[in-house]
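As you look at this complex, bear in mind that one protein chain is not there, while each of the others sits in place.
Right, chain A next:
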Amino acid sequence: MSILQGKRKRQDLASALSASMTNEERVIYNIIRGKKEMGIWQGDIKRETNIPDSMLKKSIKLLISKTLIKEVVNIQNKSKKVLMAMEFEPSKEITGGEWYTEGRLDTGLIDALSDVCLKLITRKKVATRDAILEWTRTLGSEVFPGGVSSGQVEQILKVLVMENKIQEVNSTGFGDFSSVPAGEVCFRLAKKVGTNVKVGAMASIPCGVCPRITFCTPNGIISPTTCQYYQKWLDF
């Protein structure tokens, strides 16, 4: 409700202000507003209107100072800021979605939310999706001032599965699973607490992670008898 009221107010304000606008300002403002939540780049306005550069810049500045339009960072190209009428919220294509702040991936938020989910699963050994959602909701206001949506929590869980930190499994109803009815989907840590991450056979030797393996031959310039990676590895 309040958003709608806000919009209406702004529109009233806009029409009031419209009278005080110069011709150029009005043209520019209408173009920007027409683009809605997609916004438009300054260069594109110039192409559409043929207004001289200096005039265009001055008008845009004025429109911004009148809080009729705003500048928004574009995730696709950070140097090409997008102009948007004040009443619109930038689209996902422009912001990059709810994980992006100022055009940058908010790794702080991602890490914090991952941490909260992992802590809960570690403590409870197994946790259902609902339990995790509930937990983040109660904790949300304290840890995340901006709040987190259930969609965000869901995605973090997916990413943690992708990262092999947690597993999505069906409860057996036994042992660790005793708190969850058998058959229900739940999450648990991928590695048992206290065990190290299993490093594969290849990943633990130089050749397994060697960027030059395709150039390495038994008697070539790069070979296992001359290679530096081995030298370092066998330096006891």
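By definition in this document, contacts are C-beta pairs under 8 Å (C-beta built on N, C-alpha and C of every residue); 3 or more make two chains touch, one makes a residue touch a chain; residues count from 1.
Basically, contacts and distances are computed from a predicted model.
UniProt lists the omitted chain of the complex under the protein name "DNA-directed RNA polymerase III subunit RPC3" (options: "DNA-directed RNA polymerase III subunit RPC3", "Transcriptional activator", "Ubiquitin carboxyl-terminal hydrolase-like protein" or "Ubiquinone biosynthesis protein").
Residues of chain A in touch with the missing chain: 75, 96-97, 99, 104-105, 110, 155, 158-159, 162-164, 170, 172-175, 192, 195, 198-205, 207-209, 211, 213, 216, 218, 223-225, 230, 233-234, 236.
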